[in-house]
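First the structure, then my questions, so here it is.
Just one protein chain is left out here, and the rest sit where they should.
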């Protein structure tokens, strides 16, 4: 397969550039019989959308989604569902000067050398705008998983720059523009933003109520596919499952999660053992680099290889990580959905005499 | 595709369990005309093999590889190359008691609930032994990449438990059984080993001389596919590219690598921008959890859901991370090889008037 | 992969139903640097389009294609090319009565039992209208193949019902609405049409100037992939390559094409040996069943399993085979394009001391 398709059975194929006529995707393999309309998808797109607060880029885009196929009389039919989002705010004159130079930290240099040409308007295909179709596709997956498996997805901003944002409760996440699970650090985050430079972020996401047994041992492990999906999000430089890098300093007697009749006693595994879901929460943490679109002039070269200075103007996020939480939830949902379908293809008739233990210790 | 195949064009399909008749793989898509014999593959298998020192598991396995196909008169023909490794040291009585219980931190519980049954001997398919076929396949990729692209692969153990092992020079790696790039910490590592518990590890790997332009923007980014391959290695819980989790606290003015006519001025990107190789070193870091096979008794349940205690006997690694360096190098090589082939399918006729800048600043 | 994607490297993913908002496709993997605009695609869509003569269905659809992505400043960029065709002529009231019954020879019964529901309007996804996106995608492939490889595609209607239409010359094909390579049988075809029943057809297609060596031995042989693509066209019931079913009665001494320094002496192979192109014309012949949408009342059952009679009204082709020639050419082009990319991924650096013999004997 060429690279623009994600998933083996719940397949999302995206298209589009930031300032072309439209972006969108085709979702192939969705089970039939799911009630679906644009109203199920639009809220997730709105949640991802920039311009929803002063903290994120000032582009005013409606990201209005249209379902082109695969739905009849309000239900999925099992045929491909195409989602279309027209690009309505294409002020591409802002970017006209970028065709000849390569912005440090951007994909300009690599696209140029791969393809011999590139669409420079708004970052072209490398724009974070291209996460919108995946978020739309994931809204379908999330609805199906919630209704059929009771699986839900959460996420929050866990750090921004050098400020840790401790988890206090999921109820806070919807009450601030940063997806912080915390009411007390908002002012500090705001302060950081005013300093004019960009900064990185950590985002934590969770899948709860994942069916035990989904995943494939080698090589398409559930955690491997999660890592693939997460590292594929713009600006992500690191992915952890469960104890993650913290497991380096752990001893085996501390790391291995004990089992009791009431459930697992801990979750260092992050819900995955041997590439297969335990039924516990799947916990994932992402490192997101500081956005490279900053107003400080920086050294670069032009297409002829000559030295030049690059300064980025236009509308940009001071911290791309602020927008990343719904995207990371979406990618996690797409991977879980795909593996639920894969699992039932092979193992739907496996019947065990004893039910799994509860995912969570009481 | 079912899960046991890695890669899109350089495809490695593995098979086997730790204590079955044999393990191996089929490598499909290798270009023709590469000189190849078992002598090109065996050294990498020997380097991965346990039992090469007192620090790793005491299994005495020869891991002798046989090429079954795809080579004629000492050259690859372009047809599938099958590699076979017979299992010769199958003391599976050691493991007979494990079928009824689930070892904490092991895949026993998840395999049982996925498939309704499992091969418990030596961990079955979840054994780290199953990394051997990938290492064998990667030996082919590494040879081709070295000869045709000048690409090479390095790796070293960067931390074990809470002991950091600073990089001093690649020349040290071959001189100790830990793959440490350092001559001064060996005694401390040895000390740790004697404490009887297991511990985690960090492994760093590098691909040097990677062709600029390989990778796919969405979703099969080069770094996404690397994350997939690395997180799929047994016991890996985290993956970083370039600055990784360190990029969270970086500012944009520090993170974005400036370009000069003499090359990039830094490599926070870890050799990948927008999912495509810059030509710089690809730098990857892995977190490996402590092995779960420890002799301390631990709480678990049996197949009927009743509480029990589990103690692991048999031959096991005190730190599985000690063996991971050649495995991580191998997985990196497989991903790079696949993307070189993918790239030339689409872009082999792209001709740029100016050559890429040097990968490394002087 | 779910089923709506064709190709391994030149990947076409379609979406849409006959009477939904739109149909279209995403073409992923197209090489960069091809000059492309809607004007390169629209003529092939127009050629396929019904309503172009009194001989085919009276639907008046414009099939106006819009390129949504993957093209910048008139050239392909290497990123996915999305094609959108709005459905403008949706007189679906004609079809309202069809939801409860299953038309003989149609996909109504099977869609219903597969998915539990279906979009009955105009045949939904099973409509021949869904060949339009593939024809659009193939226009891109054909342009690239013509410019880079000199490969061209031809086709003609070789029989309709029991009337054979002998090949007289390619110049006739554009001069009649049946794609007949013959000027003398048009009146007889017209006569057949007036008889009120539908009939089957044979269509022959040719790829000329195919690069020697494209194809994969097992299992994705060039001829196997051609058979897959052709049998996937609506109403096709048989596929032949080269001598086809005629080879049953041939002797080996007659069938095997001799080679001379001036070229092959014959082409019973139809341009493929061992799944790999010889460089000769690839010759394919298709059997197309009579359309099942006829006005004669026929026995069927309803969704409750009770007997009923079904009569088809609305706009339908008397012979769907009349429209099939450009579709078959398109499918052949998509397969050849995919295999050219696959071939150069693995074998682009194969250099032979002697050039291939001419494709055609003089």
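Order as written gives the chain letters A, B and C; numbering starts at 1 within each chain.
The rule is short, and it goes like this: contacts are C-beta pairs under 8 Å (C-beta built on N, C-alpha and C of every residue); 3 or more make two chains touch, one makes a residue touch a chain.
Predicted, not measured: the structure shown is a model, and the values here were computed from it.
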Given C:49, C:121, C:221 or C:323, the one touching the chain that is not displayed: C:221
Residues of subunit A in contact with the chain not shown: 1, 9, 29-33, 78-79, 148, 217, 341-342, 344-350
Subunit C, residues in touch with the chain not shown (by the definition above): 1-6, 8, 14, 102-107, 109-116, 125-126, 130, 159, 161-162, 197-202, 212-221, 223-232, 237-261, 265, 268-270, 272-279, 287-294, 296, 298-301, 303-307, 342-343, 346-347, 350-352, 354, 356-357
Residues of subunit B in contact with the chain not shown: 1-5, 8-11, 13-17, 20-24, 26, 28-29, 32-33, 66-70, 72-73, 75, 77-82, 84, 114-119, 121, 124-125
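The working rule: only the chains that are shown with their structure count from here on.
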Chain nearest the global centroid, as defined over all protein CA atoms shown: A
Inter-chain centre distance, subunit A versus subunit B - centres from mean C-alpha coordinates, in Å: 25
Mean-CA-position distance for subunit C and subunit A (Å): 38
Centroid spacing, where centroids are CA-atom means, of subunit B and subunit C in whole angstrom: 44
Residue numbers of subunit B (touch at least two other chains): 1, 217, 342, 346-347, 350
